[in-house]
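Just one protein chain is left out here, and the rest sit where they should.
Our next item is chain A:
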Amino acid sequence: MKQSITLGKVTKFMGLGFLSTLKDLFTGKLEKEDLKSFLRKVVVPLASILLFLGLWHLGAKSLYNTEAEFKIEKALNDQGPEAAEAMRECIASGDISCQPNTLPSPAKVWDSYQSLLKDHQIISADKAAFAEKTAALNEKRVAEGKEPIVYTGRPSFVDQIFRSLKTVFAGFLLALLIAVPLGIFIGLSPTLKSAFNWFIQIFKPVSPVVWYLLVFMIVKTLLIDSSEDSSFTISFISVGLCSMWATLVNTAMGVSAVDKDYINVAKVLKLGTFQKIFKVILPSSLPLIFTGLKITMSVGWMVLIAIELLAQSPGLGTFVWEEFQNGANDSNAKIIVAMFVIGIIGFLLDRLMLFVQNSVSFEKTDAI
């Protein structure tokens, strides 16, 4: 029997089922009884998005007015009515120098998003030009055994996103490589379990900031002779250590709670240790291991921002921090853009994990 892969199946698989409802709407396939589910799956989310934007707009406007009034009042008190009038005009004219600094409106955030994209295009073009210019020179330098010249200009917003993704994947991989094998051993052996239990219980709740400091202490000393920038190393290790606990605990739990029937089958067949682990124990604990890995991924992404910020490692965290420090007119709007980007990427990472989980494990998990 061959299974056909349709758009509907793929989107449902990834937990994006509403997309196929949308498709049905446009291809006219929607039946009457589907109308209710269409309303619930498409219209309601869209309406709630609009409501959200509306509330945001109103809130931002009211905050803007409060801030503006405060500015005028301050000018009046400090410098007299003329200055107050000048301030009022200045604010009304939209001059950048006197804009109230508060929660930006949705429209402003959208503008900032556009300008960040434009900025990225400019920087990309600049980079391409640089690469072209230095191509011949670099070839020669490499041939002579010298380091090639690299672009050292300011990274664009999109570059920062990719740096962050790189850090989170490196951290995730580290967590996976530590937590899954360790979890298997702990789950298999009650002795190891009691040996490690205190360790897990104590270190699990430690905050990302403290992990960062700990890793910083150690890595700084280890890399003392190296001239390389250690901020990436420090941040991905910290991310890995912060986020690995869910996987560790879930793997240990999954392995120690394998169905007794399966263990009995393995015993009756006298499977060797290796076979028992790889043919019986691991496959049966895969669903729990993946639940752990999914949590690890989302915790990793969440703490990444804070850790990058502390480590000054390039990425979204640094971007947010720099914008906050910078205090330029559109800084607040850029921070909100970053917030949405962080949220959306977090969501996509979660879906990615769900997709991988559903393709390797025998139990199908639905998206929430």
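Keep this in mind: a contact is a pair of C-beta atoms (placed from the backbone, for glycine too) under 8 Å apart; a residue touches a chain by one contact, two chains touch by 3 or more; residues count from 1.
FYI, contacts and distances are computed from a predicted model.
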Name under which UniProt lists the unshown chain, selected from "Nitrate/nitrite transport system ATP-binding protein", "Isoquinoline 1-oxidoreductase subunit alpha", "Secreted protein" or "Tetrathionate reductase subunit B": "Nitrate/nitrite transport system ATP-binding protein"
Chain not shown: contacting residue from A:V142, A:L269, A:A328 or A:I344: A:L269
Which residue of A:K41, A:K193 or A:K279 touches the chain not shown here: A:K279
For chain A, residues in touch with the removed chain: 259, 261-262, 264-265, 267-271, 275, 279-280, 283-284, 286, 361-362
